[in-house]
Each structure stands twice: as structure tokens, then as C-alpha cells.
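Omission of a single protein chain aside, the complex is shown with its protein chains in their original locations.
For subunit A:
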């Protein structure tokens, strides 16, 4: 470090009468490249001498004294002396551009012919196409009120897009039912396989643990009254009516909803969706409907599976830690859960399936045409799906409560 700073060269202003510039040659022993600039006043002109290695890792001499020299004296012309110039790269060219811009502002002519031919070539290229004044992105600060207006506008736009998507979907569904649009049967089977059996391991794990957690949470309170037996009621009702469906839906929105958004988004980027349109295939019917159908079919089944897993998880805790026999637990569960509880769970889960497929496919279809847009589509598919799921679940729970079922 000290070695480097020791060799740093700076601005050298020679005597105004000097005919030969003082050359600052890099010492032979040092490793860090050095460079220097000096200005020599001549009659109505200034000779700027460049010396040393003007490379990116060199320490740059300050330009201001040279600029000051140009400004303070009645100078009409700048000429360059480059006899001592060593290696150079963008470091030198950017400094020269600054210098030349400054000179042209002050109305001082610059004799570019005195520069090496290759630098002249680069400078010509740089100035060949004038800078587009309006091309720089507007980075003006917006006030919070403006930001509010903009984001409200965006929210309105988003809801509009959502409505349009749902509308198109409904039209396509009817067209498919009437036989005017189709999707491939084998696609449906593929999607069912993708979102059904392949999701079992994670659904198993999560549901077992949720059942286990429910049992523990309930047990802490219920054992205060010696009512551990009611853990069975809590777990079985909790799983069938709420948690089984909700957890499955959240797993599936992360697993399948994001996948749908990415698949369709990538197809959009590759203009595969345009290609479908030119082949007279409705992308809604061809891509969205089979995915949605697959989820509607699979979700209740997964939900049933999750319910059972949850009850097993809860049973494990109850039997092992809270002095309830397995027979008692199963008996209690059987008497607590009615068919209607399962049905409520199924209905909820089908609705969640529709919502997951809807948000996944919608974000995919709205995807922009870049790699990062596909990523955004995946993210926003999951976020949208989870918001929809939780809102829908609350609404349905309230309705069930009001109806007394």
C-alpha cells in the first residue's frame, strides 16, 4: 500500500515558457502502474502531456488543476503530447472525454490529431452518435401521494386483469363443455400424476405434524380438567373441517401453483402460446383447464389423506403421552366426526384447488417476456394463492357457522 502511494504521480505544471514538457517516467522497480498528466502553457495554447501507464488499476492524478489551467488563461487551443504515454485503456479515454467536453464548453479547440490514432478512433466512435437526451430513465423522486395514486391505479388494473382472466376461463370452460375447444386427455393424466401421488410424501409429513401439534396444544388445556379424552374431538374436528384442507392447500400452492405459473410463463417467453393461437387452439382450454381440473379432482383426495394422517399424528401423542388408550381415542374420534365435517373439508379443498390453479395459471399467462418475469410470476402465484385461500377459508367458515353446520 505504501509502495503504491509512494509512486503516485500527480499533476505537474511546468513553467509557462517551457518548450519541453517534464516527462515523468515510471520508476523501473515499482509494480503498481502510474500515470501523470501535465499542462504546459504555450502561446495561446496549452500542451497537455500524458505520461506513464493510464490503466484501470493506476492511481489517477487529479484533473482539476489542468482544467483550471485551461480556464484561467486566454487559451484557444489544446494540444496533446503523448511521447511518454505507456499502456492505456478506458481509464485514459474517459479522462480525455471529460477534458474535451470541458474544453468545448469553454470554447477551446482541441487538437485531437496530436493523440495516437487508436485513441482518435475511439473518440470519433464515442461522438459519432449524439447522446439521446431523453434516453436516461427518469429517476425523479415521487412523493408518497403520487406513489399512492400510482399503486391504486395498479391495484385497479390488477383486479381488472383478474376479472378478465376469470371471464375468459368461464367462456373456455363452456366452449369445452360444448365441444368447441379441447385439451389433450393425456395432459390431464400427467397433471393429475404431477399434483397427486408426487405430493403424498410432503402432505404426509406436514399433516402428521399438524395433528401432533393440535393434540399437544389441546392436551395442555384439556388435561387441566382431566378431559384428555376430548383431544380426540379436537384433533379430528380440527383436521377434517379446517387444518387438513388448509395445510394441503398451502402445500399445493407452493408446490403446484408456482410450477403452473413457471410452466405457462416459460411457454409465453418462448412464444409457444402465440403458436397455439395460430394453430387455432385456445390456450385457456388447452393449458389452463386441464391443470385446474387436475387440482379440483386431486385436492379432496389429498385432503382426505391429510385428515387421516392428522388423526394418526394426534392419536400418537394422545395414546403415548396422555393416558388415553387407542380404542378410546378411535371410539371418540368416530363419534365426534360426522360425514358433514368431511364434506365441508372436501368442498373447501375443491375451492382451494380452483383458486390455486387460477392464480398459478393467471400469473403464468400474464408473465412478461424475460427470465426474471418468469420468476416473478412464480412468486406472485404463490402469494396470490395463499391470500385467496385464507380469505376464502374465512368466508366459508363464517358461512358454515351462520348456517349452523
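Following the convention adopted for this analysis, a residue touches a chain if its C-beta (ideal position, glycine included) is under 8 Å from a C-beta of that chain, and two chains touch if they have at least 3 such contacts; residues count from 1.
As a working rule, contacts and distances are computed from a predicted model.
Asks: Leaving aside the chains on screen, match the unshown one to its UniProt name from "Rieske 2Fe-2S domain-containing protein", "ABC transporter permease", "FAD-dependent oxidoreductase" or "ATP-binding cassette domain-containing protein".
Replies: "ATP-binding cassette domain-containing protein"
Asks: Which of A:76, A:154, A:277 or A:338 sits in contact with the chain that's absent?
Replies: Among A:76, A:154, A:277 or A:338, only A:277 touches the chain that is not shown.
Asks: Tell me where the left-out chain touches subunit A, residue by residue.
Replies: 182, 263, 266-267, 270-272, 274-281
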